[in-house]
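Sharing a structure here in structure tokens format.
Below is a slice of the complex: some chains, not all, each in place.
Read from first to last, the chains carry the letters A and B; within each, the first residue is number 1.
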Amino acid sequence: MEHVLPVQVYYEDTDHSGVVYHANYLKYFERAREHLLGVEELVALWETDRVGFVVYKASMTFKEGARFGDQVDIRTTVRLASPYRAVFVQRAFRGDALLVDGEIELACVDGDNKLVKLPGIVRERLA
Amino acid sequence: MEHVLPVQVYYEDTDHSGVVYHANYLKYFERAREHLLGVEELVALWETDRVGFVVYKASMTFKEGARFGDQVDIRTTVRLASPYRAVFVQRAFRGDALLVDGEIELACVDGDNKLVKLPGIVRERLA
């Protein structure tokens, strides 16, 4: 099951070399994860239980740069690596062209910044 | 004629005080202007004629802060103030609540960074 989020490239995303600044793909990836997990569910987890997601590992390979005005599709798949960790394979495409290939590992922490199991609602969603 | 762009508030947009970082409303406003003017037209102007838009003046009043997970609507109206300047009245709303009230003046420059008249296609669109 692949989740797809289309992202528009704006002025704010580019740098003076003419393409999207490399760090911004981490922002695009996070937007996609939030939609995949459910924004309302994330807000509820935060407001009710003070449970938040933290990025534990991130790796990216950059193939080609997106430019102002491009539409980029963020394609995401995810698997539970353990009760504590979810691994997202996330790739940015412009049409059929792979621009960036990434893998992001998430964990959850409570209000005291202690590692906690991924919430049931998330584990069900990813199962 | 009012243009409306819905914007989702992500982690990247907020700061440690819990609300959207003030400078990011300028990003939201620019996204809205780009859609209003037409992203393809802006790309074509840039690639063909090296004509780009620059912000000449910006002012904002901040009433209330948007939070993670909110959907914010950017409501924009625009008028030609002269053949060289377009003035955008841009406001951010969460539902009926006005969050930020802004006014942005744009001008156009060519590849040598000289002020030029707003392109015909833009003046027609705004007329």
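We adopt the following convention: contacts are C-beta pairs under 8 Å (C-beta built on N, C-alpha and C of every residue); 3 or more make two chains touch, one makes a residue touch a chain.
It should be emphasised that the depicted structure is a prediction, and the values quoted were computed from it without experimental measurement.
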Copy number across the full structure, from 2 displayed chains: 4
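Methods note: only the chains that are shown with their structure count from here on.
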Copies chain A and chain B - rotation angle from C-alpha fit, nearest 5 degrees: 180
Geometric centre distance via CA averages, chain B-chain A, whole Å: 26
Chain A to chain B touching residues, read off their complex: 8, 10-12, 27, 30-31, 34, 39-40, 42-43, 46, 68-69
